[in-house]
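One protein chain is absent from this view; the other protein chains keep their places.
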């Protein structure tokens, strides 16, 4: 069986695992006040080109989203997100469980459009006695999106502009950031993401770590008493250095970038294989998630060779499907899959 | 430097780490639906002597407490706990952040007394029009307690009795369960804990794992839709098998018990050393946490050799301190410490 | 100035006020355990044709919605509602502030359609490992809707059917119930509402009371410990008898029905006047809210005579507006308005 279900099906990249083993017997203080976490913080800030700024290492993506959004919103504020956003669909209501409303706008290939945001917010502020609607107080996007698509620098700058206009922080969910940055069509760097967002997170879990996400901000004043809030959310790792060690490894010798490039290269070959064999793209994704529309009998047939996800309910004759690559995907895997098409 | 600050300062027991390395390259489904998690579940249920029952693997203790208590309490219910309880003092208000009141009773060497619980609950139910006080709806204790003490089987049975009388689930926080079970004076087994509680958790983080706690219940009907609630709390690990692999290793060939026994043996030697040298016990703990009252100048002197925690504010001339052992503590460590006294 | 802004601009119907004055000097026990509240409960249950059932008197609509929905939903459940629903748009995020997600479906003239609900819920239950989406666990509709429209008995029965199929309570927000029942095209009675819903509320604030809403259920087992939850929400009136006195008056000698009929009659005359003068309906409402599309200069002109609300942002040349009648609207008011058109 060849595995294309998702990018969380295998352990950590060997270089990450190696460092965990090497450091296993060392004693450090707990709760992320150790030297490995310090090192990870430095390396990440440097990679982001941030002189000033802060980094917080958390265990997972739903957690990172919940804690950051809880921090950025006041009691009676809402977060603008695409209707397809991970926080809106796949996080079991975590944002609402903290008391915050998600204000959804229709997605365009998984993305929000700056104009839609502006129109929504302008409409809210039109009536100054409007105390009974939820105030749109921050914007959530993901890079890449749930559909594997990426924002151009221009699109991000436009959203940044609306955020500045209405004084709303922009938060970028980077669960699969490595793959978004490695896309051939990407015109943004890690530094651009750091600069254009107020807060974002660098995904570890889906990008080569055992687990872990690095929340980064160029504006630490937006996250006051954040260490305490992380604990309140049950998101504090006692042996915090586990996250420090992993992110330190990922940001040594360009490992994070190289993981991204490898998976995207595999994904592009996979896409090319499907296209050559005449299958239709469900969406044209430049990152490690690839979406095709397959006949149902072909789906059944392929299941003998590879595991992958249906993307939505089974259609009458054909159904969208998703194939995902990661650091562990080999060229042989991809070729075997294509051969089985 | 010899480290006695806490039991989360070093990585995983080598046998746990070994299994993580061995399984690192394998593909499994995510979110705890993998075979390693199944294996851990089986081994744990067997070790608990539970034929029926369920096990859920979570990342950390604050999280486990928050999710379990959120599940066991209705909107307007409270949890009875000792004033010294971890949930009341050291979890940043996590229980309250989920909307639940902690109803504290005075501790007796870190423990709750069955009679105090009965009196409190009886008083609540005395007036049937009592709609405006918070209903005591579950009991939280820890085994061992924050002060290293343990409940006798008789004490647990008495609390169980009050819980049955008023139909309140009993939840046991077992962050350091291995050490409580390994105490020489302990008269309860893992099976007793499973039987006397409704829900409890087996601590991994502080007992030899990298991280992870196993929530166990003999009454799965008390935790409906728990997998979804875990996600809502941001407590779901994408690569869930990491927890499965670790707990499977801990429950193979008696590793969990042996970790407990080792640390307690080291703690007993450490205690004997302090006592022999004439230092006063702050409390007489039979587990891996040891508490002494030391002169402040001795504290300063010892800091050159060993790291440990002050237990409360610095006194005028002497101060309570805590020394903690774990799987990595060696006899040489303990002897060097005693020599430095 | 003639007032058509809303139905909360004037005090209570004189008969209600009279009873408040008459009873003002009497002593009763507090918190709704008094005899006036008992009387209101009996009268309401009788009017609803419920032998078994319960009634709770609350202060306002946002409160009633928040408390009922908080009670009917488990921690990780959501409520299905139209995108135009009052709880989704005009309650400042009260539902989310209690931790619950609103699962919105597109409205059809303010109403939900049974088929849309069935499709959404069926899709949720399609995949039984679907633990990370919010479970649709109840349905919220209002009668009449935000747009003044009403459900037919057949439409309600169809929604009831979906609710039964998936074991979801149906909750009806009756903030303007008097006007919905009094509509000429209405084919449901108060008894039907009580029977087709699991829980609903009879609006007092907008239907002749100073303030107050009566939550009614034919299934009291759905609202366990509700009195305590009401208090937790800060929704308990110390002098609870004020609500008892008012609802008792409203349900004496058909006052509630007669208030509904009067306001609807005024609204129908008002609509006829606009239509005769050639103005376009924004929506054809059979209840006390009337919506027209008026040229912007006509709007400016009318403001000298009457107060009313713009329904949305000012259009380029014309804008939807709303006129609302209530117990205090007189025929003279309506005629003066029409004369000013």
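We call the chains A, B and C, going by the order they appear; numbering starts again at 1 in every chain.
To be clear about the criterion, contacts are C-beta pairs under 8 Å (C-beta built on N, C-alpha and C of every residue); 3 or more make two chains touch, one makes a residue touch a chain.
What you see is a predicted model, and the numbers here were worked out from it, not measured in a lab.
S.K.: Touching the left-out chain: which of C:78, C:93 or C:286?
M.R.: With C:78, C:93 or C:286 as choices, the missing chain is touched by C:93.
S.K.: Looking beyond the chains shown, say which of A:132, A:166 or A:311 touches the absent one.
M.R.: Spelled out, the listed residue whose C-beta touches the missing chain is A:132.
S.K.: So which of B:99, B:180 or B:212 would be touching the chain we can't see?
M.R.: Touching the chain that is not displayed is residue B:99.
S.K.: Looking beyond the chains shown, say which of C:234, C:254, C:295 or C:312 touches the absent one.
M.R.: From the options C:234, C:254, C:295 or C:312, the contact with the absent chain belongs to C:234.
S.K.: Spell out, residue by residue, where the missing chain touches subunit B.
M.R.: Contacting residues on subunit B, toward the hidden partner: 75-76, 78, 89-93, 96-102, 123, 126, 131-134, 313.
S.K.: By the contact criterion defined above, which parts of subunit A meet the unshown chain? Give residue numbers in ascending order.
M.R.: Answer for subunit A: residues 31, 33, 70-71, 74-76, 99, 129, 131-132, 135, 224-225, 227-229, 231-232, 236 touch the chain left out.
S.K.: Which positions on subunit C touch the chain that was left off?
M.R.: Interface residues of subunit C facing the absent chain: 1, 3, 5-6, 8-12, 14, 17, 20-21, 23-30, 59-63, 65-67, 91-94, 97, 205-206, 210-211, 228-229, 231-239, 242, 328.
In this text, only the chains that are shown with their structure count from here on.
S.K.: Closest chain to the overall C-alpha centroid, by per-chain C-alpha centroid: which is it?
M.R.: A
S.K.: How many angstrom lie between the centres of subunit A and subunit C, each centre taken as the mean Cα position?
M.R.: Those two chain centres are 42 Å apart.
S.K.: Taking each chain's centre as its mean C-alpha position, how far apart are subunit B and subunit C in Å?
M.R.: About 50 Å, centre to centre.
S.K.: If you average the CA atoms of subunit A and of subunit B, how far apart do the two points sit, in angstrom?
M.R.: Subunit A and subunit B have C-alpha centres separated by 33 Å.
S.K.: Identify all positions of subunit C at which a residue touches two or more other chains, and write them in rising order.
M.R.: In subunit C, residues 75-76, 99, 131-132 touch at least two other chains, as defined above.
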